[in-house]
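And then subunit A:
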Amino acid sequence: MSTSGGVTTVYVPRDSAARSVGADEVADAIGAEAGRPLRVVRNGSRGMLWLEPLVEVETPSGRIAYGPVAPEDVGELVAAGMLDGADHPLRLGLTEDIDWLRDQTRVTFARVGVVDPLSAEDYVAHGGLAGLRRALSLSPEQVVTEITESGLRGRGGAGFPAGIKWKTVREAKSELKFVCCNADEGDSGTFADRMLMEGDPFTLIEGMAIAAWAAGASEGYIYVRSEYPDAIATLRAAISTAYDHGWLGKRVLDSELSFDLFVRVGGGAYICGEETSMLESLEGKRGMVRAKPPIPALEGLFGKPTVVNNVLTLGSVPMILADGAAAFADLGVGRSRGTQVFQLGGNIARGGIVETAFGITLGDLVERYGGGTRSGRPVRAVQVGGPLGAYLPTSRFDLPMDYEAFAAADAMVGHGGVVVFDDTVDMAGQARFAMEFCAAESCGKCTPCRVGAVRGVEVIDRIVAGVDRKKNLKVLDDLCDLMTEGSLCAMGGLTPMPVKSALAHFPGDFGTTTEEGR
Partner candidate 1 sequence: MSLIKEQDYGTPARPGEATVSVEIDGTTVMVPEGTSVMRAASEAGIDIPKLCATDSLEPFGSCRLCLVDIDGRKGSPASCTTPCTPGMKVRTQTPKLAELRRGVMELYISDHPLDCLTCPTNGDCELQDMAGVVGLREVRYGFDGENHLDLPTDSSNPYFDYDASKCIACSRCVRACDEVQGTFALTLEGRGFATKIAAGAGGSFMESDCVSCGACVQACPTATLQERSVVELGMPTRSVLTTCAYCGVGCSFKAELRGDEVVRMVPYKDGKANEGHSCVKGRFAFGYASHPDRQLKPLMRERITDPWREVEWGEAVEYVGRRMLEIQTHHGAGAIGGITSSRCTNEEVYAVQKMVRAAFGNNNVDTCARVCHSPTGYGLKQTYGTSAGTQDFKSVEKADVILVIGANPTDAHPVFASRIKRRLRQGAQLIVADPRKIDLVRSPHVEAQHHLRLMPGTNVALINAMAHVVVTEGLVDREFVAERCEDFSEWERFISGPEHSPEAVEEITGVPASEVRAATRLYAGARNATIMYGLGVTEHSQGSTMVMGMANLAMATGNIGREGVGVNPLRGQNNVQGSCDMGSFPHELPGYRHVSDDAVRSVFETLWGRTLQSEPGLRIPNMFDAAIDGSFRALFVQGEDIVQSDPNTKHVTAALSALDLVVVQDLFLNETSKYAHVFLPGTSFLEKDGTFTNAERRINRVRPVMAPKTGKHEWQIVCEIAQAMGYPMKYDNSAQIMDEIAMTTPTFSGVSFAKLDQVGSVQWPCNDGAPEGTPIMHIDEFVRGKGRFIETVYVPTQERSTRKFPLILTTGRILSQYNVGAQTRRTGNTAWHPEDLLEMHPHDAEVRGVRDGDTVSLTSRVGETSLRVKIDDRMPVGVVYTTFHHPVTGANVVTTEHSDWATNCPEYKVTAVEVALRNPAPAPAAPAMAE
Partner candidate 2 sequence: MTSTHTPPHIRLANEIAAQFQRHDPAAASQEIANHIRTFWDPRMRSKLIADAGAPGSGLDPLAVAAAALLPPPTGN
């Protein structure tokens, strides 16, 4: 296989995380140093980011991984026989046997890192289109039922059941409906959307086509943040290929479905990751939150019924249709079914993508997969679910990754970002940062968020400075309640979560006692 026709196949990721640590130079160096016919495939990343650039060589026994490979390592590696899978200190063995990867359950990310992201043939060879073909053989109602039964919930953070949303759009009366993919992945410490778009864009396209069929939509938009130029380019190329192959456009796969798909690039506002702001932005307006009702499923883009789902949600759909709802629903715990693509980041030894069924504990993720901190110091806090998620102390490492369990602990799973801090972290500073972030990124519409966040920063400063501490703790508490209860959207509504969790779990950092903090 590997040397068929005398050509050796080498995989060097094109993922921007890999490129940021020299993957392009590594690929160039391999080409220059190989001295034999070579096929260099620029695949997606396997998600083991501490090993990037991760080079894989196709051998008769399978894909052998080397990493992290610096450009200057290439000469030595080639000389050592890397192109034949020979041994070397950087050799990691068969990729699929790396336990970090082996222990995962890759559903949404099944093809990421495996295939050439822009090869239609690769895609089909690795099970692509099976979901769409099956969906088109079913009625839209049956597809909606399948999604409902799979238990798939929105991966963007809110965890709303996708089937219910699709059903609402399906049943709305309108000549024009849309499917919009939220790819404005703005949460700090999250990168799964990007990696899927860069590593397996056809999966997203297929998922959106299935959603279009189920909901009765004819047009789709992927709203990608401008900070993701590689993802944008990859998606555009993939969409073009998909049109060429009849996977998009009129009569998709010779079915009754007609579906046009477009990429739209955001303008750098965090708030545009909030679905109604995203719709405003897609309409060409200032990204500002809309009051609900009306819900987007009934009055979404340009006032038409619209499915708005996150990249990971739509990316899970092809597998659900291909393998059946039960296969997906069998994974997970409680009302959190299927897998979640966790993203390990921050001060962590082994950062990257861990896709696994819901139910794994936070501690397992941070310690078993993540290997503790990169600094080697003890873990002090973990923020789960992005900048608006709660800070959890190691004492809560027992928490299972499950929407309801997290909610009960005044925390949230969110988009699956897990950011680790060691014992040098100042949690009052982190709380202040949450308010600062909100003040900077608020859309400016509702008062609790627009003004409250600024006052939040000021109040925390006073608390830390010891000014009227008791009174100001009460003010902060009232402000947090107001923001939680009174904000128009999750931005203002969730900002108190990191603040209150920091205060609850790390009161000393505020110069206060636990008692005062309560």
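Basis for inclusion: all candidates are chains of the complex that A comes from, given by their letters.
In the analysis below, contacts are C-beta pairs under 8 Å (C-beta built on N, C-alpha and C of every residue); 3 or more make two chains touch, one makes a residue touch a chain; residues count from 1.
What you are looking at is a predicted structure, and each value in this text was computed from that prediction instead of being measured.
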**Request:** Could you check which of 1 or 2 is in contact with subunit A in this complex?
**Result:** 1
**In the complex, subunit A residues that touch candidate 1** = 269, 271, 286, 288, 291-293, 438-455, 458-459, 471, 475, 478-479, 481-482, 485-488
